[in-house]
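A single protein chain has been removed from this complex, and every other one stays in its place.
Labels A and B are assigned to the chains in the order they are written; within every chain, residues are numbered from 1.
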Amino acid sequence: MIFSFDLLINAIISGILIGGFYAAVTSGVSLSFGILDIVNIAHPAFIILGSYIAYIVNADLGFDPILTSIVMMPAFYLLGTAIYQVFYISFEKRGQESLRGLAFFFGLLFITEVSLVLYFGVDYRYVNAPYIGPTWHFGTVDVPLRIMVPCLVSLMLMAGLQLLLTRTFIGRAIMAVAQDQLALRLMSVDPIRIKRIAFGISIATASLAGAFLIIIQPVEPSVGRDYIGRIFAICVLGGMGSLPGTVIAAILVGVVESLTSTFYGPSWAPAVSFGFLLLTLAVRPAGLLGR
Amino acid sequence: MSELLEVDNLGKRFGGFVALDGISLSVPAGERLGLIGPNGSGKSTLVNCICGTLRNEQGSVRFEGRPVDGVPAHQRTHLGLARSFQLPRPFVSLSLVDNIRIPLLYTVSARGTHHTADYIEDHCHGLLREVGLEAKARRLPRDLTQVEMRKLELARAMAAEPKLLIADEAMAGLTHSEIEDILALLVRLNEQGVTVILIEHIMSAVMSFSRRLVVLVSGRKIADGRPEDVMRDPEVERAYLGQ
Partner (left out) sequence: MRTIPFFLISLAIAGLVFIAAFALDNDYYFFAGYVVLQYIVLSTAWNILGGYCGYVNFGTAAFFALGAYSTVTIYNLIGNNELPHVIPIPVLMLVGGVVSGIVGFGMGYLTLRLRGAFFSIATLALAVVLETLVVNWDFVGGSRGAFIIRPENMPVLGSYVRYLFLMMALLTVCSLTIARLIERSRLGYGFATIRDDELAAEASGVPTLRLKLIATTLSGALMGMAGAPYPYYIGYLQPDSTFALDYAVNAIAMPLIGGTTSWVGPLIGAVLLDSLQQIITVTISSAVNLLIVGCILVAFVIIAPNGILGLVHKYLQHRGDDFVGRRKVDPDAPGAATDVGAAPEAPS
């Protein structure tokens, strides 16, 4: 372990940037699990799906991955609404969402991953874009653009989502459905429709997150599994549905992971988020900014 | 005089909402206590805190002289506190008989008394008979009407052989004669030594059963005394008419 101040600064900076990206990755689950109370453990699979779509379009047509993913967001939204509809009819209505709902999402995770393996194989895929190579240097601090660009766009996504939730009718209906479905009904708003919209938005974020992912690192189908622990750790730590909390938690996890990776080796990274998860659950399950 | 249950300055909040605001109450053994109040006044929250389903942030609960704060709900049941839920919570995959069997298996036997399987079986049927559900003994809760589910709730609480039974709106939706039956049942229990707290909206039942009446409004106790006196209290009148 070679300790140097430069190394430390760079580890922290890159941790913060990765944290911004983690926030985007987690935002979908903050919506589906934090607010709607749906344990969608298949979320990473949709992110990987987004990565692969960005990859194909980039490889065949040369389009920018982030732009591609934004164009794909409506399709992901529709996919999300369809999945929620199946989930609602098969499980939520029958009150079986705990065991069978979980198994359902697990099955989806599995099917998606294996389908990607069958179609694309297990080779790592990556994209090309003008901001992927260069690194900005500020004295001893190196800021790789391929991490900074996703981080910035990700923070814009988080800001957009927060505005949606607090300023628009749909957004406030979504927050309300988490707290009191009956009241919503009395206001002639169908809570099921609201949940469907919210879940659709949740999956739509996965499209963007997928583009970020494949910009930051090469992707193969099983990469999603590393993110399950991270996503839920950040969601819980951030207070289950609080978007600002998610950002703070994501940056915290990003920095600790980066420090661990730099000074102890990258293969310990998955253990960091799990450690966070266990610690949070044991000590303060309401998270940092919990409700 | 030994108080069976002592609630001291109990407080409970949900986020910013104060559900219970410094409630103090003491219930002597053998009491027939009626607990009334408008919807949302905190009656069920109070029961949840007493029984350990919820944790109170403030104040303390003592049962038979010993503090039970932090004691898990199942242990409080072992000590002799039993309750029925306002919204019935039956074990949906178990038959009615098996629903009643659970407290006998886990509470009564935890106190050291060992019964044979036959005794338990008969005892379960007996309890179901007392609430008029014996005909459906082997059915599942989903085949019951709302009213029958409330009776099952009560029978299950009774099966725990409690020293203090809290009946939370067990009579909602019952016909007049069914109410009489349940009241008679509770009186019988009381005569056998069980202290009963009756939470109800049906005033006739509350007035005829209770020897003491407590009124809860917006998380605060506004009256505590003999039923006739309490009902004449102007603040109580205001609470009910003003709703």
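The rule is short, and it goes like this: a residue touches a chain if its C-beta (ideal position, glycine included) is under 8 Å from a C-beta of that chain, and two chains touch if they have at least 3 such contacts.
These numbers come from a predicted model, not from an experiment.
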For the chain not depicted, the shown chains it touches: A, B
Contact residue for the chain not shown (choose from A:S98, A:T135 or A:T168): A:S98
Touch list for chain A against the chain that is not drawn: 33, 39, 41, 86, 90, 94, 96, 98-100, 102-104, 106-108, 110-111, 113-115, 117-118, 225-226, 228-229, 232-233, 236, 265, 267-271, 273-274, 277-278, 281-282, 285
On chain B, residues whose C-beta touches the chain left out of the figure: 51-53, 72-75, 77-78, 82-83, 85, 89-95, 97-98, 101-103, 105-107, 110, 135-140, 143, 156-157, 159-160
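By our rule, only the chains that are shown with their structure count from here on.
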Distance between the centres, which are taken as Cα means, of chain B and chain A, whole angstrom: 46
